[in-house]
Structure formats: C-alpha cells, structure tokens
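What follows is a set of notes on a single structure, which appears directly below.
The full complex has more chains than appear here; those shown keep their coordinates.
Chain IDs A and B follow the sequence of writing; residue 1 opens each chain.
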Amino acid sequence: MLKAAIIGASGYTGFELMRLSVQHPHVELTSVSSEKFAGKKVGEVFPSLHDKIKIDFKSISEKKGVSKADFVFVALPHKEAMSVVPQLIKLGKKVIDLSADFRFNDPAIYENWYQKHTAPELLQDAVYGLSELYREKIKNAQLVANPGCYPTAVILALAPLIKNDLIDLNNIIADAKSGVSGAGRSVVLSSLFAEVNEGVKAYKVAKHQHSPEMEQELSLIAQKNVSLLFTPHLVPMNRGILATIYTTMSKEMSEDEVLNLYKNFYQNDIFVRICPLGTFPSTNQVKGSNYCDISITIDSRTNRLVVVSVIDNLLKGGSGQAVQNMNIMAGFNEELGINQPALFP
Amino acid sequence: MLKAAIIGASGYTGFELMRLSVQHPHVELTSVSSEKFAGKKVGEVFPSLHDKIKIDFKSISEKKGVSKADFVFVALPHKEAMSVVPQLIKLGKKVIDLSADFRFNDPAIYENWYQKHTAPELLQDAVYGLSELYREKIKNAQLVANPGCYPTAVILALAPLIKNDLIDLNNIIADAKSGVSGAGRSVVLSSLFAEVNEGVKAYKVAKHQHSPEMEQELSLIAQKNVSLLFTPHLVPMNRGILATIYTTMSKEMSEDEVLNLYKNFYQNDIFVRICPLGTFPSTNQVKGSNYCDISITIDSRTNRLVVVSVIDNLLKGGSGQAVQNMNIMAGFNEELGINQPALFP
C-alpha cells in the first residue's frame, strides 16, 4: 500500500482526494489535515465518509501523519501551499500540489498575477502535471504542480492543433463555463445558493489568473508565443467545466482530417475521448469521472475551427488528475481508482 | 381598453403574454387559444392565473374571440405562424408574430434555414420588432416580426459598435448561454429535468438558425456584410440569456470612450442599461424583467473588445418585447405593464 497524506482536506478538492483515496486499491491515508476541523473525525464532518476513513482531522501544523506518508497531496489555497511544500520536499516526500504556486516556470509571471513567490528555487524542478502531455516527466518528478481546472480543459482541447501548427496563435478565444464548486468552499456572499442559482454570469473577463497559465503551456507546445483571450463564466450546477474555444485555421482541412488528427494525438490516452462529428458533449457525461471529452466543428463560412471540451472540474480538473499523476509517479496503471464512468443523471 | 388575442397561448411565450396582459392596465384579452387545452379554463391549466383570466382556451381554428381583438399576438411555432398570419392581416388586425416566419427580408434566406415560405408577400411590409432600433417603423406597422431571443441579446450588444464603425465586421464571435425555457415547451427527451440539470452543453455549433437573423440585422446597421460565428449553449436554469461577444477593434479607444458611446446610443431607451466598467451582469438581475444589461471590456493584450449582454429570454427576448412593441404601436408609454424590476433571488 502506498501511504498518502492530504494537507487541506476539507475544501472541495481536498474532500475529493479523500473520496478517491477510499476507492483506490493501493492507497492508505496516513493523515488528513484541516485547520477548521482539527480534532474531529472525518465522518463527523463528512457523513458520506463515515466508517470509510477512521482517522481524525489533524491541524496542518501537525507533522506526524505526514511524516509516515510517501506521497503528500497539498490542497491548500495558493500562497499557503508554497509555505508548506519546501519542507515536504526536504523530507523527501513526493508532492502533488493542487495550487497555482508551482505551475509557472517564471516567477515573475506568477508574481504579476498572484503575489510574491517565497520558494522560487523549486520552480525549476516542478513538473506541470497535465498527465497526457508530461507523462514521462511526471514519472520521475518529486514535485508535480497539478494544473488549474480551466487550463486542463483548454490545453487538452488545443494541444493537437498547436502541436501540428494548424491555427493562428494570436487569434484564440476560450469561453469557459464552470460549475460553482470551482469557486471553492470559501464562505462568501457570491457563492450563496440564492445568489448563484438561476443565473449565469461572466467574471474576470480577460483578467483571470488562469490566462497566463494557459499561455505558458500553449507557448511551450507551439515553441513560440501564444496569446489567448479567456473569459470564465459561472453556471448554476455543482460540477463541470465546458470550454468553447474559437480558433482561426491557418491551413485548410476537413472536419474528418481534424477529427483523425485528434484521435491520433490522444490514441494512448484513456481519459481523453473524441466525440463523433456533429455531436457536442455536455458536462453531465463526465460528471464524477476523470474524462475529458472533446468535440470539433469547422465553420467554413467564417473559416474557424470551434473546439468544445468538457471535464469535471474536481476530477480531471483537480483531484482526479492528481490521482492520475500519483498513479504515474508510483508506476501504477494510470486508471487505478479513477476509472468510474460518469454519474448520470 | 385595447382588445387583444393570443394565438398559441399555452407555450412558454404564450403563457408569458397572458401573464403580462393581466398586469397591463390597458389590455383586455378577448381570446386565448391552444389546441391542446381547448375547452379548458385558463386557471385550470395554469393555476397561477386562476381568477386572473376567466375565459376558456379556444381551438386555434375558432375565430370569434380573435375577430373582436384589435391586436393579435401569434405565439405559434414557425411554419404554423405563417399559416394564420395572412388572414389576420386581411382582417385588418395589428399582428405581432413571435415566430421566425416574418423576420427575414429575403425569403430565400428563410427557406435556406427553415422551410418553404408560404406568405412571402408579407415580408416586405413586416417590421423587425427590435424596439430600440425600429421604434419609428413599429409605430405604424401592421405586422411586427418579433425578434428571436438570441438575436435580441446579440444585436443590442453590437449595434453601437457597428453603427459607429468600430470593429472588424468579419471577426465577430457570439457565445450565448440560455436557460431551458428557450427550448420551448415541447415534450422531448432532451428537455427532461434529469437530462438537463447539472450539465451545460453546446448545441448547433455554428449552425443555429438565429445566425442569419443576426447577420441580416447587423448588416443593415453596418450597411455592408457582417458575418458572425454564433454558438448557443444550454444552461440549467429556467430563464435568461447571457451573450458573450468577442470583437476586434478597428480603432483604438479607451473603455471610458466606449462606455460613453453605449450610454449615448441608448440614452432614450429605458430598457437598455449599461453596466459600470469592471462589473459584469448576471442573468438573475434581469430575470422576470424586460431589461437588457450590457457590459463592455477591452482586452488591450489581444486588442479585443468583449461585450456581455443579459436578457430574460421570455421577456426582452420574447413576450416582453412583444408587449413593448404593442405599447409603441398603440401609442402607450413604452414601459406600460412591463416595468417590473427583476425577481431576485
């Protein structure tokens, strides 16, 4: 059994990591921490895990359970993450960090969109944990920076096009729609049920902090600068991200050709599925699963290629991909513990 | 009292017309028809209107109630509408048709996206009922073609930019998100609660029949050809459309300048409100109201101008605008009966 700890286990991604650990045949949790619920039984706070996890929540500062772990998942907000990760690295733990703190190669970009970076020395060795694109590097990483939810949906949707140099790199628009769990479990007015329900809204138009993360990764694929306009929206549902991505083709291709290119690109990636032409995915076909489903359409009238991708923001967009990365790092079958089909309806 | 009839009163837009008629101080319903519920009391089918409307549903073929009316709202599906409108016109009725049947100047475009047109002779005199843009023509129209819900949200958002020649007319993307009532009250699998709830999906990507309607109207404003890529999405909520529109600026302007331009453009239009810079509207701020709220953002990094507009698809996007048009045609105050603020939460 692989021994794992979760630091910050009472937010939505932390809780999801607990749920997935319970389902994983080779994982044993040695410690789960939560400042808010320290001292309480997991099952007392989350009745759905009653008897599934029998340990108590510990304070984040308590080190014992963590010290027994081989793998540590850090599910803290950014800034807090970089205050605990360096010590874990020193202790020789394998670390999968779900915050933004170790996703950027260049600390200046991080500092431009977030705040001062307090552990920039770790950035060089941190591996960006988009499993399909960095599988080989992840295998040997000590620190994996798990991607943001929106970047996962957008990068997977664009990688085949950019890798094959098929689109105008300065003319990409990503319009994404997210369920409310994407806003986290912070207790704020704007996340109250009656504020959010029965409404859809845009936010941080062209100013969301996931933009530079997408641009960094897409530029690495392109080997030149990619700029992208990104607009996130909030949709009244618990889970799910749908990204609608508008690109301008730089070559003429048929839908069939593009479809095949996607299928080939992801032929060894169990969690990426390409939809038949003319069908468009709903987030509810990936809800509760680790899949990313992608659909492509060419609008010959405007010479544009529209890509639609869907993920569950807490699974492929968060904790599911973290477990996928753990599987890769531990040499397990990549699907282990996360191969459930979606819960529908 | 203005005497009005509603043909097709048991769908969502038809029902909304009944609800609005009840609230209108100068409207008396002489007849409401529904094939499905003919012979039943309105309050029996829709308990919320119990004692508010005391007449029975009539068959659509029954002419008596209609013959007493001065105004007739036709809330039938397209194709059915054009089978009843010609006769109403001959009888001298003022007609507001909520279908697509009389929205196109060129029957060939209609026939390309819908079906054969059986009353093309009426197209020339039909006035496109986007109240803010065609107020003067609507005043004297006998037949008003009430706009589609998506076109209302998109055209209002783009008109000031196009009228002032500020954007690239071949580089417009409209990504719209609609509540489920937009799909109508047809009993189909894809509209069942458990199919739709907790999911968001794209549909008819780049192939929705509202595209040519938007292009026709935007081209008329531009006085040259406008082409636009339109993608609609379905969101799990009852009402509301949010359109996120991506344009490329052909002139350099500041956000303040654009904001003022919008404010001036709509300065006499009570139902169009421009949001302060940096704020983005939610559909829940217009739910149950006839407003269209518009927000603009410039992304200087990509030289794009993003416009976000929200409406209630059944009000400004349908029956509310129909009543607004009736008010204009009857010489009433444009707000009469439709000036309620949104229902929130």
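Note that a residue touches a chain if its C-beta (ideal position, glycine included) is under 8 Å from a C-beta of that chain, and two chains touch if they have at least 3 such contacts.
Keep in mind that what you see is a predicted model, and the values were worked out from it rather than measured.
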Given 2 placed chains, full-complex copy number: 4
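Quick note on the criterion: only the chains that are shown with their structure count from here on.
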Between chain A and chain B, centroid-to-centroid distance (C-alpha), Å: 38
Residues of chain A defined as touching chain B within the complex: 170, 173, 175, 177, 179, 194-195, 197-203, 205-206, 227-229, 231, 233, 235-240, 242, 244, 246, 280-285, 287, 295, 297, 299, 301-302, 304, 306, 308, 345
